[in-house]
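Of the protein chains in this complex, all but one are displayed in their positions.
Let's turn to subunit A:
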Amino acid sequence: MAHIQLKNISKTFGNHTALTGLDLDIADGEFFVLLGETGAGKTTTLRLIAGLEKPSEGQVFIDGVDVADWGAAERDVALVLQQYSLYPRYTVRENLEFPLKPKIRRLPDAEIKDRVDRAARTLRIEHLLDRKTDRLSGGEMQRVSIGRAIVRKPRVFLMDEPLSALDAKLREALRTELKNLQMQLGATFLFVTHDQIEAMSMGDKVGVLNHGRIVQTGTPHEIYNNPRDTYVASFVGSPPMNLIDGKLVNGRAVMAPLNFELPFSGGAKASGATDGRPLVFGVRPEDVYLESGAPVEARVHDVENHGVEKILTLRVGDATLRATVPARTDVAIEQAVRFAWNPDKVVLFDKGSGVSLRHVG
């Protein structure tokens, strides 16, 4: 198992800059999730670590050793891709044996059989071993490609959106399985995804990538509750954090174009939140609640029933904001409601830079 470090990595493809000044530190045995939109540079980061691409600048360290001159084979990583990349025309068993068979590091047959059987048992694909890969379903194929990664006992597992091509049920099941597998093996995992639910549910640590830069690294809890800037705030969470422009006046949050006020106690008040400074107030939908005596009136614009809860879209003036309320709350569209927020949970962002005041200094 291994400790991975990226130092000041930049990567350009012709005129296109994929990564700029990327620093990343993945501890031994950690499940690290790299989260970002399509084109943010997630896959490039993965390929740099795997040795399939060379960085334009910066260094990659595996266990403290600079691996700039090492090829993919020497780095001893396993890579699971979205498109499965199983070897066609071979059976599942032959696919699983493939990484164990090259002559240079050929293992004894008994050992190969043992490892393949163990991997098949872990992933519950024993009954498929003699099947050709083109007769497998998507979920089975992805299990086989994960199996091909684990038979080898690599130093690091790199996974490039392995679950994106699967249907929802299977994705959920494999999510749990992967997490369990990682804990069983105690291996270092780097998991790339654009799905923030995957990131939140699987990661020990999450790195949010935006336009080739790491915006924030932290535990899912930190990322969710204390986003570093408005990008992270709006990208993580479903529905995303409400972001409202305004300023502080005498312990009250005064929303500027929207024209409503909410109490804002000094409790969560961060340094630099002086009266009158243009700010963005960020509040999670679950920290917005409806109450008959609450200070602000709004109209219900839309109701999304999720079974366990309802997601309301409230309309205040021209703007909308989201609120998560218990499913038993009885509301109708266009009904007038009153709402308030939980001031302790409100995050303040600087209007100009978008950076959270808690993260400045």
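Couple of notes before you dig in:
Methods note: a residue touches a chain if its C-beta (ideal position, glycine included) is under 8 Å from a C-beta of that chain, and two chains touch if they have at least 3 such contacts; residues count from 1.
Keep in mind that, in the parts below, contacts and distances are computed from a predicted model.
Per the UniProt record, the chain missing from the shown structure is "Carbohydrate ABC transporter membrane protein 1, CUT1 family", taken from the list "Cysteine desulfurase", "Carbohydrate ABC transporter membrane protein 1, CUT1 family", "Poly(3-hydroxyalkanoate) polymerase subunit PhaC" or "Molybdopterin synthase catalytic subunit".
Among A:A73, A:M183, A:V249 or A:I333, the one in contact with the hidden chain is A:A73. For the options A:A50, A:V67, A:I223 or A:V280, the residue in contact with the chain missing from this view is A:A50. Of the listed positions A:N8, A:Q59 or A:S85, the one in contact with the omitted chain in the full complex is A:S85. Interface with the hidden chain, as seen from subunit A, comprises residues 50-52, 71-73, 76-79, 81, 83, 85, 87-89, 98-99, 101-105, 148, 152.
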